[in-house]
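Shown here: the complex without one of its protein chains, the others still in place.
Let's look at chain A:
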Amino acid sequence: MLQQAFNGLVGGAFYALLALGLAVIFGMLGVVNLAHGAFYMLGAFGAFVALDSFGLSFWVALVLVPPLLGLAGVVLERLFIRRLTPLDPLYGFLFTFGLALILQDLVKREYGVSSQPYPRPAELSGTVDLGLFTYPAYQVFVLAVSVLVCVVVWVVLTRTRVGMIVRAATERPELTRALGIDVGRWVTPVFGFGVALAAFAGVLAAPMRAVNPLMGADLIITVFAVVVIGGLGSVFGSVAAGFAVGLVSALGNLYVPALSQTMVFILMAAVLLWRPAGLFGQQEAFR
């Protein structure tokens, strides 16, 4: 059971990384980025292409792919998203949803729908003795690095000026601007950062999940449930809910296998009945 719990945490690490990116983007731009799963998928394919076509190792891909896709996110924000944020949120929905479909189909056209093989990095191909059970080293690495990234983002958001501005702009954009703080110049970097986080999760996923064009679409629905459970726009809530949902679905899988797919949504419904704004959300997020 402990091992199953550990599996859950590793799965939760992906939820947490993706939900974190969604939360900062939603908080800063008010855009629900339906293309987030597609960026995760592009991250994994980025790692695959780096290895397959350029012979670049997993480690190089892990450092290179997220910033490159983050840069693509910056361009995307500048060219398109910027024009949509002043409009009805529906336009953002439609644009990012359409973009997700386009990105998926472009990858499908190039590589087909079947999964691409991606080997584990040699350094992490073994297992680690965790005392109570042995566990694949790669999964331990994924969990550790995800926790580290979440902690770093948390520290940046709570202990630095940029974090203070992002949190202030998330909560009260008008007041923040009235105080003379240029919220606009942080919007593009924050969007790029959110995309880079999704891509980072994608590279991490490549060696342990099937690399195929639909991997993001399958995952992102659960991630939206995670964001709702944690509280829309709440950064801490998304991360906590990410790990919690991973844990709950893994344990659910163990005890009530029939419900493994629906577990997350049952949890979401229960949380929403109890706290309509999510666990860590504020009512204002639903204005």
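The criterion applied here is as follows: a residue touches a chain if its C-beta (ideal position, glycine included) is under 8 Å from a C-beta of that chain, and two chains touch if they have at least 3 such contacts; residues count from 1.
Just so it is clear, contacts and distances are computed from a predicted model.
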item: Listed names "Acyl carrier protein", "ABC transporter ATP-binding protein", "Ferredoxin-like protein" or "L-lactate dehydrogenase complex protein LldG", with the criterion being the UniProt name of the chain not displayed; value: "ABC transporter ATP-binding protein"
item: Contact partner of the left-out chain, one of A:183, A:215, A:229 or A:267; value: A:183
item: Footprint left on chain A by the chain that the document does not show; value: 159-165, 167-168, 171-172, 174-175, 177-184, 282
